[in-house]
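Excluded from the complex is one protein chain; the other protein chains are retained at their positions.
Right after this comes chain A.
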Amino acid sequence: MKPEIPFAQKHLTGLNKVAIFSAWMMATATLSVTTSFSANAAAKDAKVILLTVSEECEYCSRHLQSFRQKAQEEGISLKVKITNFDPAEQASQVDQAIAERPDAIVLWPADASAIVPSLRKIKSAGIPLVVTNSLPDMKYSKFWDVYTGPNDKASGGSAAKAMEQGFNEKGYGEAGDVFLVVGVPGTPPQIGREEGFKQGLAADAPGIQIKGAQPGNWDQTKASEAASALFTQFGTKVKGVYAQADNMMAGVIVAAQRAGIDPSKLVLVGSNCSIEGVTAIESGTQYATVLQSPVQDGEYAAQAVVDLLNGKKPENVRYLPQQIITKANVSECNAAVGR
């Protein structure tokens, strides 16, 4: 006698299950409607989605905090979606964000190139868009309403000026060798800052020669390893180092000390005004940094979305101020490091 086969098992074969689910999906499709998004909702009670990159990096978390605070002050209903610098996941989050029909989207691209198709989708959906922190190629600027954030090329240019200034202050004159410790190769800040630094030196201090560059990948340990190799290669001929972030400069300082070189004798120029840089500048081991405040970065993005929602037309691109910070004006970094 055959055993009794339960209904579900008898009828729900693999193919049937897929077919049932597909039919369910098709039924949902029939509900599809074209939805228009209200582009000019007032900021108060407006629904805004912030798509950001990480909770773990200190800069990202300060950016998020300051954005949240400003949004709260303005009465914005904020939803935050975070991806761990994964462009594929962020593309899915954009699809989801569009489905939620917010009044505006604020987007920190995990990858400034891979985000372009998603920017097109947001534009097609008619949702106001603020891009923050990472500037995609300007040829796609028609896809967003406002960009706020750093100008990496200008930041590199400021670092070159700081290097020139440091050479004069430390008595090295107008010529000498330097090396670079750069961020993750191919990322917009790495490319922009390096380009700005090289152009700045070539224009104003051609005697300062870049002898080498190694990736520190925005990581202190990796930067320390990279700088150790460069100190071994060039030794005491090196008069200065440009590290594209202060946390990487902390690694460079450790590498210099291990190589028997006094870091305070070098012209060490970092970037971002993070706590490592501020502490090292105060103690005299680092010469300068270039201000890029995550607090301002978040505030600028929040202000841009408020302006958009209130019907104002902010400029298409709004860069952060990126002044040179030395021991003389290090207090300018207080807000950036949460003091």
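One rule holds for everything that comes next: a residue touches a chain if its C-beta (ideal position, glycine included) is under 8 Å from a C-beta of that chain, and two chains touch if they have at least 3 such contacts; residues count from 1.
Rule of thumb we're sticking to: contacts and distances are computed from a predicted model.
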item: From "Xylose transport system permease protein XylH", "Carbon-phosphorus lyase complex subunit", "Thiosulfate oxidation carrier protein SoxY" or "Monosaccharide ABC transporter membrane protein, CUT2 family", the hidden chain's UniProt protein name; value: "Monosaccharide ABC transporter membrane protein, CUT2 family"
item: Candidate in contact with the missing chain, chosen from A:D86, A:D219 or A:E332; value: A:D86
item: Touch criterion as defined above, residue of A:A42, A:C57 or A:V116 at the omitted chain; value: A:V116
item: Interface with the unshown chain - residue positions in chain A; value: 3-6, 8-9, 12-15, 17-18, 21-22, 25-26, 28-29, 31-33, 35, 55, 79-84, 86-89, 91-93, 95-96, 98-101, 111, 113-114, 116-117, 120, 185-187, 215
